[in-house]
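Every protein chain of the complex appears in place save one, which is left out.
For reference, chains read A and B in written order, and residue numbers begin at 1 within each chain.
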Amino acid sequence: MQKEEFTTYHPITNIIFFLGAIILGMFLMHPVYVVISMVMSLAYLFTIKGKKAFKELAYMGILFVLMSVINPIFNRMGVTVLFRYLGRPFTLEALIYGIALGGMLVSILCWFACYNAVMTSDKFIYIFGKMIPSVSLILSMILRLIPNFIKKTKQISQARQCIGMAGNASENKMEKLRNGATVLSTMTSWALEGGIITADSMRARGYGSGKKTNFAIYYFEKRNIILICVMGLLLAGTIFTAVMGGAHAAFIPNIEMTWFGDINMFGGAIAYAFFLFLPTFLNLKEKIKWRVLRSRI
Amino acid sequence: MNKNSKKGLIISILVIAIAIPGTVALSYLFGDRKLYIASVIIMILAMVPFFVSFEGNKPDARLLATLAVMTAIAVVSRVAFIWAPSFKPMAGVIIMTAIAFGPQSGFMCGALSMIVSNIMFGQGPWTPWQMFCYGMIGFVAGLLANGKILSDRHVIRTSVISFFIVVILSSLILDTSSVLMMTTTVTFGSAMTIYLAGLIPNILNATASALTVFLLLKPLTAILNRLKKKYGMNI
Partner (left out) sequence: MARIEIKNLSFSYPTSDGRFALKDVSLTIEEGQYVTLCGRSGSGKSTLLNQLKTVLTPNGNKEGGVYLDGVLLEDVDLRTQSSTIGYVMQNPDSQIVTDKVWHELAFGLENLGYDQRTIRTRVAEMASYFGIQTWFHRDVNELSGGQKQLLNLAAIMAMQPSVLILDEPTSQLDPIAASDFLNTVKKINLELGTTIIITEHRLEDIFHASDMVVVMEKGKVIACDEPKKVGAYLKEQNSDMFAAMPTPVKVYYGVADKAKRDLGEVPLTVREGRSWLTSIFEGKKAEINTLPINPYKENETDMPAISLKDVWFRYERDLPDILKGTTFNVEKGSIFAFVGGNGTGKSTTLKTICNMLKPYRGTVMIDGRKISSYKKGELFDHNLAMLPQDPKSLFVKQTVREDLEEMLGPKESKRLEMLEEKNGFENVPLDERIAEVAKLCDIEYLLLSHPYDISGGEQQRVALAKVLLTNPKILLLDEPTKGIDNFFKLQFAAILKKLKASGVTILMVSHDVEFCAKYADTVGMFFDGGMITANVPSKFFAENSFYTTSANRMSRHIFKDAITDEDLIQLCLANFKLMRKKIHEQEQ
């Protein structure tokens, strides 16, 4: 994976973008908006993951087709009947609605895939920590324990095999299950004992002795403020035009939607596209900057 | 249970009582896609009181550490069964935690297990639903344990009830989320198809959980009782 520019921004900047992209993505069902969201999310996903993105796209493609087909099967409303099967109408409007829905879902999943790459666990915990510090601390503790426990589970089951208590040829399904349960309970016993020590270590370091602060290693520099302002303007533009009816689209029973002639629709789509393009843009900008810098050497 | 957590509990119950009818009302008002967004928001709102009351209780180090351990074990049990689709002992571990530590810890264990597994496997629009569903599994199990309906003295009864808790809540919450997400207009036919399709994985999952409870409830209770005695824990 190459260095991704947007990841280096402050978690709050990151989360504002993703909340905006995902919530707007769910609300704006206008086909043009759906296409914008899909294109931009794919562009960003490829920026982050490169060729690896194809792997994730495979199952999204299946989902897309499935959603497009399922909707007209259940949704029988719509005026243009394409064909009837066993007396059930299969309408064009429901099909288009399904395609729009599938497109929306795919773009949301793409945004989440980007989110998962950008919002690493420590950023996630930071955002949580701002709101609910104990929960954020416990999340951090859990994330620390999991790899430990996986390792220990392996150790215990190997230790039991090495004294002939598991993995024998004569073992049946039920014994296997019982063995699994024994390993899990041994691990639990070990883990809880460790938990007591962890608790002691926390108290020894002053946990619960008074007011607690939350330390973060993130810097909120000027570029974050600028980016948040830009995002705010574009978001406001998108939302305002949408409220003015710019993103209006109805599919059933008749397809009716605003088109580019409408100034609200046109302006909104542009604001929306620019907003969603921001992280990809930052990466492009950085790439060009470095190319120029290198060429000067 | 101290005063603070009692207050939290009351708020929780109130929100749940309002949240579910709220979803219905909103769907009636908005119709169409807004239904899904509204329901996600309500899911998140419904979890707020639990988190707030957990925070308000200022959990002490031992509770925090123990809960972290149990949640991590729940997640590990899901990771360990990654090869068996739908067959996950995770809900079983959450139910046992709820039996040992009560409804609030049960909720936290369930909801946190889901956030953490999603941190590992990827967040998605399903995260709030899953968190709420598993949180409720823990919460309900905790309530039933307080009412002595679930207890380590009756392993078989507890396992059977655990099975039903998991099946009912998964169908009710998780499959509803699929219904809302997958279809444009909720019709009886589409809803039934999704619920029925979801039933098989739910039953598999519940079986795994019930088996986990059946095999581990006794040993786990023994381990916890020993710790409570040895370290004078009062959780």
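Throughout what follows, a contact is a pair of C-beta atoms (placed from the backbone, for glycine too) under 8 Å apart; a residue touches a chain by one contact, two chains touch by 3 or more.
Keep in mind the model is a prediction, meaning the values are calculated, not measured.
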Checklist entry - Which one touches the absent chain: A:Met202, A:Leu235 or A:Leu276? => result A:Met202
Item to check | Candidates A:Lys3, A:Lys52, A:Arg144 or A:Lys285 - the one touching the absent chain | outcome: A:Arg144
Item to check | Omitted-chain contact residue, chosen from A:Leu19, A:Ile62, A:Val79 or A:Met165 | outcome: A:Met165
Checklist outcome for this item: subunit B positions in touch with the non-displayed chain are 222, 226, 230-232
Item to check | Residues of subunit A (touch criterion as defined above) contacting the omitted chain | outcome: 121-122, 137, 140-141, 143-144, 147-148, 152, 155-156, 158-165, 167-171, 175, 182, 185-186, 189-190, 193-195, 197-198, 200-217
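Here is the rule we go by: only the chains that are shown with their structure count from here on.
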Checklist entry - Can you name the residues of subunit A that touch subunit B in the complex? => result 22-23, 26-27, 29, 67, 70-71, 74-75, 77, 94, 97-98, 101, 105, 108-109, 112-113, 115-116, 119, 121, 124, 132-135, 137-139, 141-143, 145-146, 149-150, 153, 177-178, 181, 184-185, 187-189, 191-196, 198-200, 202-203, 207-208, 251-252
Checklist entry - Can you list the subunit B residues touching subunit A in their complex? => result 33-34, 36-37, 51-52, 54-55, 58-62, 64-69, 71-73, 75-77, 79-80, 89, 108, 112, 115-116, 119-120, 122-125, 181-185, 187, 189-190, 193, 211-212, 215-216, 219-220, 223-224, 227, 231
